[in-house]
Structures are given as C-alpha cells and as structure tokens.
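Presenting subunit A:
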Amino acid sequence: MSVEHRFLVRELKLVLARPGDFFKPMWFLILVISMVPLALSPDSKLLGEIGSAMIWVATLLALLLNADQLFRDDFVDGVLEQWLFFNRPLFWLVILKLFCHWLFYVVPLILVTPLAGMMLSVPNDVMIALLVTLLLATPALTCFSALGAALTLGTARSGILGVLVMLPLFAPVIILAAGVLTRASDGSDILPLLALLGAFSIAAATLLPLAVGVALRLNIGGSS
Partner candidate 1 sequence: MIEFQFDSLFNFLRMAPHGIYVWPVYGLGLLVIGGLAIWIRYQHRQAIRKIRRIMNRESIHEPKA
Partner candidate 2 sequence: MGWRWFHEWGSPKWFYDRAGRWQRVCGFLALALLLVGTLWGLGFAPADYQQGNSYRIIYLHVPVAFLAQALYVAMAVCAIVLFVWKMKLADVGMQALAVVGFGFTVLALFSGSIWGKPTWGTYWVWDARLTSMLILGFLYLGLIGLRSAIKNPDLAGKACAILVLVGVVNLPIIKYSVEWWSALHQPASFKLTEKPAMPASMWVPLLINLLGYYLVAAYLVLASMRTVILDRERGSAWVREVIERD
C-alpha cells in the first residue's frame, strides 16, 4: 500500500478509536457559549450583539485546545520518528496530517456553530457570514496551531504553550473575520474581506507545512 493510503487509513482509525476527540471540541464550544449568559446576563439583546464575537473566540479556543494534541501522542510513543523513514518528504506527510485534522475535527466543529448562534440569538445573516469566515479562516488557524504544537513538542509539558506562542499570529485573521461580521450586520459588502481571508489561508496552507516539518525534525533530533 502506498504511504498516503496507510496514512489516511490510520488517521481514520484514530478518529474511530478516539470518538471523544471528535466530540470534545463541539462540546467545549457549546459549554463555553452557555456559560457566557450565566456570567454576563440573560438579556438576549445584549447577547445577540456580542454573540458572534463570542462564538468566534470560543471556536478559536476549541480549535486550539484540540490542535495542541496534534503530534504529541505520536511523539511520545515514538511513532513520529518513523515518519522520517517513509519514502516521502516530511512536509507532504504534514500536509496530509493537517488536512485530515481539518476534515475530521475542524469541519464538524464549524457545523455546530449555528446551534451556538441560536443560543445567543445571533441574527441569521450574521450567522451565515460567521460560518463562511470560519470555513475560510480555519485552514490558516490549523496550520498556525500545528506550528505551535510542533515547536513545543520537546518542552517539558507543553500543554497549551504552543497555543500561546501562536495566538498573537492569529490577530490578522481575527481582525479580518471581525470586519466581515460587522459588515454583515450592517448589510454592506463582505466579499473583498472574504477574498483576503481566503488568500491568507491559501498562503498559510502552502508555506507553513514546511516550517512544521522543520520543527518536527528538530524536536525528533533533540530527543534521545
């Protein structure tokens, strides 16, 4: 079997073997979203106003907390070392891994955001804009957080360290997305901003796997 085939089969088996990982981000999102009214106020007008931003931040956190585990188990068990012996460049394997991660963990998460939107009474048109921004932005976010995860593999117990390292880099994405959301609630044109967001994602998805590959090799080399 080709390396790609084995790789994808394994990712699929892992999802099936750890159903918890699949549902956890969604669960986290909904929980955090339902904590917001408790801490703030049940007033649905106020909630609707800040709702889309809250959902964005919560989704971001849910993503990040999941991404932290991207390479860790394989690193600890020594499976990651074996990637180097496959007859493929490392960045290609990283691309495969990240694509699987996006497909299996991120897309399902995006699909439950409308539920969160309902709970915070976010208007429908804003919700649609939110969905589109998430779909466009998450490839870039996934790549960035993978880089964070890869960089902090060798550290004592990184936990969310990788996330923190990368969070500042998310600022442009967040600002763009917030722009889209404000415009959507105004009813003005959002296409140019969406195009920018998409371009950012494409650039990230082509360039960052190389960096992730280098970071992985560094950490494998440093462990004994």
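Candidate entries met the following condition: all candidates are chains of the complex that A comes from, given by their letters.
By definition in this document, a contact is a pair of C-beta atoms (placed from the backbone, for glycine too) under 8 Å apart; a residue touches a chain by one contact, two chains touch by 3 or more; residues count from 1.
Source: prediction; values computed, not measured.
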| item | value |
| --- | --- |
| Touching candidate for subunit A, same complex, options 1 or 2 | 2 |
| For the subunit A and candidate 2 complex, residues of the former touching the latter | 19-20, 23, 27, 31, 34, 37-38, 41-44, 47, 118-119, 121 |
